[in-house]
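Only a part of the assembly is drawn; its chains keep their places, and the rest are absent.
So that you can tell them apart, the chains are marked A and B in the order they are listed, and the count of residues begins at 1 in each.
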Amino acid sequence: MATTEVTSNAVAANPLAPPLPDLSPQAELALLARMLFREGYDDHLAGHITYRQPDDTLLVNPFGLTWDELKASDVMRIDLDGNVLDGKWTVTPAIPLHLELHKARHDVGVAVHNHPRWGTIWADLQRIPGVYDQTSAQVAGDPALYADYQGAVNDVGNARRAVDALGDARMALLANHGVFVVGRDIAMAHHRCITLEWRCRQAWHVEAVGGGVPLDPEVHGRFAKPFDHISFPGLWEAMARRELRADPGLLD
Amino acid sequence: MATTEVTSNAVAANPLAPPLPDLSPQAELALLARMLFREGYDDHLAGHITYRQPDDTLLVNPFGLTWDELKASDVMRIDLDGNVLDGKWTVTPAIPLHLELHKARHDVGVAVHNHPRWGTIWADLQRIPGVYDQTSAQVAGDPALYADYQGAVNDVGNARRAVDALGDARMALLANHGVFVVGRDIAMAHHRCITLEWRCRQAWHVEAVGGGVPLDPEVHGRFAKPFDHISFPGLWEAMARRELRADPGLLD
């Protein structure tokens, strides 16, 4: 439920859930990668996540590891020109898209690219999936559709055009390719990524049997609005617990 | 098979299966949450289960834990006004719908809300899935379709209107949202939840290839009738064993 109102003062003093251990920013990025892998962001070695730090360096997952094996100690650090500052592995050559984005959008703390299971279907369709339910409605607006696939993503000019096409959208379908999602912080990026995937899955199933009744756009806006400001309470933490139960070693 | 007739007197004296350990009501609720998660009631932090106790208090799952991690000791206790009586976590702000329901429907021991995988597709379609087979037919009648999505679920007036729309239905599709299922006790709520999900999955697959032959409504009624009175023999217990094999710690 998209609300933070609580039903009694007594419970307001209670925690939502058991506390997480202290998490370094590198551990947060590894957790995000593992969570999203489990949600369908699982195209082998594809995908990059950048996480802007207070000193304007970026943390990024290494090029040669899959999202389900990433540990905190694998995370790389680069500067905004793409130079590697720290880390034992390599960085994707597709990093210019992220660099241009972080230069242009100071509101973006985290940027995610991959070819997720349902989002990529709509990228292939070059159409915007309808919003058919409350869960799908938790991110405001529609994904941008960036349809120009003329150049390589490691070209700076193309990266800038992609950033322009994104505008102030929270997420984008990259036509015939995959998705791109941004957020202020790790929890927001996570929430937007899983909401986009849910929306794409639901809309596909709805269309495959002839179409449904989209949510009233005004209701969509109302549901989504709080999540541009606050995180879904406890969501990131719950998903982090799931990953930590499955493999506590990811914190190493 | 929807019958309790047995084929020999000898076997009538045998147990159906190995006995479960003694289960507290809190353990029963945790088991139900885990069973339903496995069946597709798995939308992250979404979903609430209320379980009315003989003293008219309600047990409820906490707001900040997922259904697959819930343990007996995590379960909260509230009164019919939503005040927290016991428990270490918090309660969903969406609880008014459950409170109004339990005030209005004294026959309801357990109420379940979530956004399950196949049920939510039909909520998105705003249509009632056909009954195409015996397994789908084990709950009488059709789900109510509550299509008015004007207000917040934490508003008492809206909660009452939703309860009115449910009427005496055993289950409801909440348009563009999810499902709501009620039952006299835990085993009945479980059986109805999984039957609704099966019915929704089957009907979707049938429609996606052009439609099938729905079950004769009279046959539907005949199959379903006993389950308004008795549980499907051994079903709850079998699913409880599955969860206990997977994680005996859920009883803690």
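Just so it is clear, a contact is a pair of C-beta atoms (placed from the backbone, for glycine too) under 8 Å apart; a residue touches a chain by one contact, two chains touch by 3 or more.
None of these values were measured; they are calculated from a predicted model.
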Q | With 2 copies placed, total copies in this complex | A | 4
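Here is the rule we go by: only the chains that are shown with their structure count from here on.
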Q. Any idea how many Å lie between the Cα centroids of subunit A and subunit B?
A. 32
Q: Please name which positions on subunit B make contact with subunit A in the complex.
A: 43-46, 62-66, 68-69, 76, 78, 82-84, 87-96, 115, 120-121, 123-127, 149, 152-154, 175-178, 204, 207-208
**Q.** Of all residues in subunit A, those that touch subunit B in their complex
**A.** 1, 3-8, 10-12, 14-17, 132-135, 194, 198, 202, 205-206, 208-210, 212-213, 215-216, 219, 232-235, 237-239, 241-242, 245
